[in-house]
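Removed from the display is one protein chain of the complex; every other protein chain stays in position.
Going in written order, the chains are labelled A, B and C, and every chain counts its residues from 1.
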Amino acid sequence: MSYEFKAVRRVEFSETDMAGIVHYSNFFRYMETAEHGFFRSLGHSVVMDQFEPPMGWPRVHAECDYRQPLRFEDEVEIHLLVSGKKSKSLNYLFKFRKLNGPAPVEVARGALTVVCVTKQADGKFTAANIPPAFADQIQVAPHELLA
Amino acid sequence: MSYEFKAVRRVEFSETDMAGIVHYSNFFRYMETAEHGFFRSLGHSVVMDQFEPPMGWPRVHAECDYRQPLRFEDEVEIHLLVSGKKSKSLNYLFKFRKLNGPAPVEVARGALTVVCVTKQADGKFTAANIPPAFADQIQVAPHELLA
Amino acid sequence: MSYEFKAVRRVEFSETDMAGIVHYSNFFRYMETAEHGFFRSLGHSVVMDQFEPPMGWPRVHAECDYRQPLRFEDEVEIHLLVSGKKSKSLNYLFKFRKLNGPAPVEVARGALTVVCVTKQADGKFTAANIPPAFADQIQVAPHELLA
Partner (left out) sequence: MSYEFKAVRRVEFSETDMAGIVHYSNFFRYMETAEHGFFRSLGHSVVMDQFEPPMGWPRVHAECDYRQPLRFEDEVEIHLLVSGKKSKSLNYLFKFRKLNGPAPVEVARGALTVVCVTKQADGKFTAANIPPAFADQIQVAPHELLA
């Protein structure tokens, strides 16, 4: 049973904007880096094409609170924590910590709600139960970690 | 006095992902398209380099709820509404409507909280009062539009 | 018969980098804006899912020469010219002109070679003849326009 995953990225030049900091939309890409690493850590891919029909995980809610900017070449740890688990959906909390500098510091905090869906031949998505082989591997993180 | 702005974009191929839909992070780029158009509609640029020190508008909170996917070549209207106004910050609500198809339909709804800052020579940001020439032009949208 | 298309974009904040200019990779996204507008101007979509198997246009070569930077809120015209046409591939030339400022000025020039392919069920691509309904509509631009 797993409830967390940590990914580390170094900020790329192409992720910055003319304000000299990481563009705020890129934090949502960083969240996915941790989410997909979490899937791989459990032996799965977020692209579940081995199922028929294929399954996927579209987002229904995304948010982020920004405390400090990230800059080029900063090292950032994205700490994913499972904050909710239902039959068809998962909630994630993300803590962003800048690792370089005098001491690690939390620079942002994000959240995602993702829904398990099957993709129909016409491209439509239908909510579906999380496959048991995956659901049985994950659990909600301890309360104190979600504070 | 103004409280809204509408921008229209056509979904680019490069904004889609392998699920065949607009990547969720791009809705946050779409929000900026409307925000910066709103500034221009009032005769300003979001990059306020004419001030000394220069001013900018970093985000402290961003969120989005996704109801239906957008696909390549869809036409999407991004309707910005000012939902809050303080001395140093603004709140925006964004309604995303897909315009092509039988009838326009709301596909997502987003929100931003942005803070007015001055940029110091060392790259640090300090919260600052919104310049009166800009603040006097904007007001919070009527309650019924924010529902 | 058509051999050109012009698209106009305004530079987005999210397209800039910490050097204060449009990130060089975005010129390749701009080229696609003109390419896909060219397809639409002829009544087609670059995503040819109406064929069985579906057809697409992957790139086999891309290049760009940069003369002057583009900055936030610059208006840029992307002028696509068909520079080559074979049974299975097309060549495009792109002239980027900055429209704001004292006089329009060419800031960059790009080129793409794209190949018409069918997409097999296993995701593989196979080169294919350009559908006649599309090929008959396009021709190579006059030599003097390609200089």
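By our rule, a residue touches a chain if its C-beta (ideal position, glycine included) is under 8 Å from a C-beta of that chain, and two chains touch if they have at least 3 such contacts.
Everything numeric in this text was worked out from a predicted model, so none of it was measured.
Student: Check each of A:Arg29, A:His61, A:Lys85 or A:Arg109 against the chain that is not shown and name the one that touches it.
Tutor: A:Arg29
Student: Among B:Tyr30, B:Phe72 or B:Phe125, which residue is in contact with the omitted chain in the full complex?
Tutor: Once the missing chain is taken into account, the touching residue is B:Phe72.
Student: On chain B, what residues meet the omitted chain?
Tutor: Within chain B, the residues that touch the unshown chain are 13-14, 16-21, 23, 25, 71-72.
Student: For chain C, which residues touch the unseen chain?
Tutor: Residues touching the hidden chain, for chain C, are 18-21, 24-26, 28-29, 32, 47, 56, 58-67, 69, 71, 119, 123, 125.
Student: Write the list of chain A residues that the hidden chain touches.
Tutor: On the side of chain A, residues 12-14, 29, 32-33, 36, 40, 45-47, 72-73 touch the unshown chain.
In this text, only the chains that are shown with their structure count from here on.
Student: Indicate, using Cα centroids, the chain positioned nearest the centre of all protein chains shown.
Tutor: When every chain is reduced to its C-alpha mean, the one closest to the whole-protein mean is B.
Student: Taking each chain's centre as the mean of its C-alpha atoms, which one ends up farthest from the centre of chain A?
Tutor: For chain A, the chain whose C-alpha mean is farthest off is C.
Student: Per the centroid of Cα atoms for each chain, what is the distance between chain A and chain C, given in Å?
Tutor: The separation of the two C-alpha centroids amounts to 33 Å.
Student: With chain centres taken as the means of their Cα atoms, state the distance from chain A to chain B in Å.
Tutor: So the centre of chain A lies 23 Å away from the centre of chain B.
Student: Could you say which residues in chain A touch two or more other chains, in rising order?
Tutor: In chain A, the residues touching two or more other chains are 18-21, 25, 71.
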